[in-house]
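Now for chain A:
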Amino acid sequence: MHHTVYTIWVLLLFSLGMARFSSGETLSISASLGENEWKVMREKVFPPFETRENCRIRAVNIEAGDTLKKIEVMHRANRMSIDLLLLDNMNLAPYVEKRLVLDLTTYQALIDPEVYEFLVKPLTFNGRLMFFPGRPNVQITYYNTDVFNGSNYTIPETWDELLEVAKRLKAAYKVGKVAMHGTLDSNTTTQVFEFISAAGGEITTLNDAGSIKAFTFLQELYTYLSPETKKANWNTTNKFLSEETIFLARNWPIGMQVIVQQNQKTNIQAYATWAGPAGRATMIGGDVIAITKRSPNKDLALKFAGYLMSREIQTLLVTELGWPPIRSDALGRVPEWQQGFFKAIMEALRYGQYRPAIMGWSAVDKYVNLAFKDIVMDGRDVKATLETYARDLQEELAWLK
Partner candidate 1 sequence: MRFVKTYWLEILMVIPLFAYIIGFTLLPILTNIKESFVDQRFGRRYDILVSKIADIKYDITHAQESEEQRAYEKELAETTLALERLQHSPYAGVSLSNYRKLFTDRSFVKAIFNTLAITLLGLSLQLVIAMSIALLLTRPLQGKGFFRTIVLTPLGIPTIVSATIMTYIFDTSGYLNEILYRLGLLGEVPIDWAQGGWLSICMVVFADTWKVLPLMVLLFIAGLEAIPQSVHEASQIDGSPPLYKFFTVTLPLMKPYITIALILRAIDAFRIFELPLILAGTATTPLISTFTYSEYARQNYNLSAASGTILTGIILIFVFTYLYIVEREREINA
Partner candidate 2 sequence: MAQVTLQKVRKVYASGYEAVKSIDLDIHDGEFMVLVGPSGCAKSTTLRMIAGLEDITSGDLFIGERKVNDLPPSKRNVAMVFQDYALYPHMTVYENMAYGLRIRKLSKDEIHQRVTNAAHILGLAEHLAQKPKALSGGQRQRVAVGRTLVREPEVFLFDEPLSNLDAKLRVHMRAEIIKLQKTLATTMVYVTHDQVEAMTMGDRICVLDAGRIMQVDTPLALYERPANRFVATFVGSPAMNMLRGRLAKENETYCFVSGGMRLTLPVDKADKVKPYTNKDIELGIRPEHILDRRMDTQADNVVRGTVLLIEIMGNEIIVHVDVAGQTVIGRLDAHAPVTHGVEHDFVLDMRYSHFFDPESGKNVSC
């Protein structure tokens, strides 16, 4: 009995010790990446840096959705166990507003002139540079080459063709074979953003002509979409494409890794996107580099940021993962199987637009999804519904200012 108690205390102190465990000479970085992306990071990107700076890199995967919450938690507790973040650029404002990330203005020099200007611009918040460009990203349209072989189905280049194809596929297979992200979260928001932009609308307004056009179109399209749409997000979409339960869907480039490499499907290709009434439009997503304000080892983090933006690494990432580079001089040779996808990505980037950097993106997210559910899924009246949600949205945005 006695020494059970004893062991318990030992273990207690031990676990407390774990609690206090701080990185020291280990650089902790967090990102929201896929398995094989991590693989490349661990095997090709980290080791050179670790040997050069003789430090250890501890990489944790925090889901894009959780990052803000968790960083905030560590920040408030003043126990920042993450030094450098690869942040999804969709929701940057809160990090600045909540003073979670380091003001990088003084380290501007780390950005090489070769880095694309258009990537850096949106990273400055009221005059101060808060983030480094990390990895531009954009969704591409995946399609099954067995079906879209040019003979009986061709890949849709416009909304009308898209609707047409969706109809014919459903007629042929009795179940929709085209999918979009319908999980009613940020995934859906992103694709709605693209539709609204392609119709010349503004997502933060939500009831302008463009938005109305977009929602009207989606409402009609939805009836011909695959039932998987409700479950389709950036992750599951790859599975559905691989299992050939759907033949056409937009998704992030990570899809090609999963579909082609992991799931070993060779009959899936991708192209940029289709054109709406106001032309083609995609949303520039991807990650930016942030350094946490209370990081215990900033200097190392800054070094690593520079390292990530360097020519060698950018080239490596292009070659290994087909990540679009942030700098003009990173001309990696994309492996054979990736070239189609890479072409699509680079083209899609050309139609790219940034989200407005506003504090209340979560509000936009919420109301867009509410609208999507009511209008597109439940088939409610477009104008009226958008009216009400737009009003609520504006009110909330005003409140959050």
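On how the list was made: all candidates are chains of the complex that A comes from, given by their letters.
What we mean here is this: a contact is a pair of C-beta atoms (placed from the backbone, for glycine too) under 8 Å apart; a residue touches a chain by one contact, two chains touch by 3 or more; residues count from 1.
Remember, predicted model here, so these are calculated numbers, not experimental data.
Q: Given that all of 1 or 2 sit in the same complex as chain A, name the one that actually touches it.
A: Result for chain A: touching candidate is 1.
Q: Taking the complex as given, what residues does chain A use to touch candidate 1?
A: Listed in rising order, the residues are 65-66, 68-69, 72, 75-76, 78, 97-99, 173-175, 182-185, 227-228, 230-231, 240, 243, 245, 362, 366, 373, 396, 399-400.
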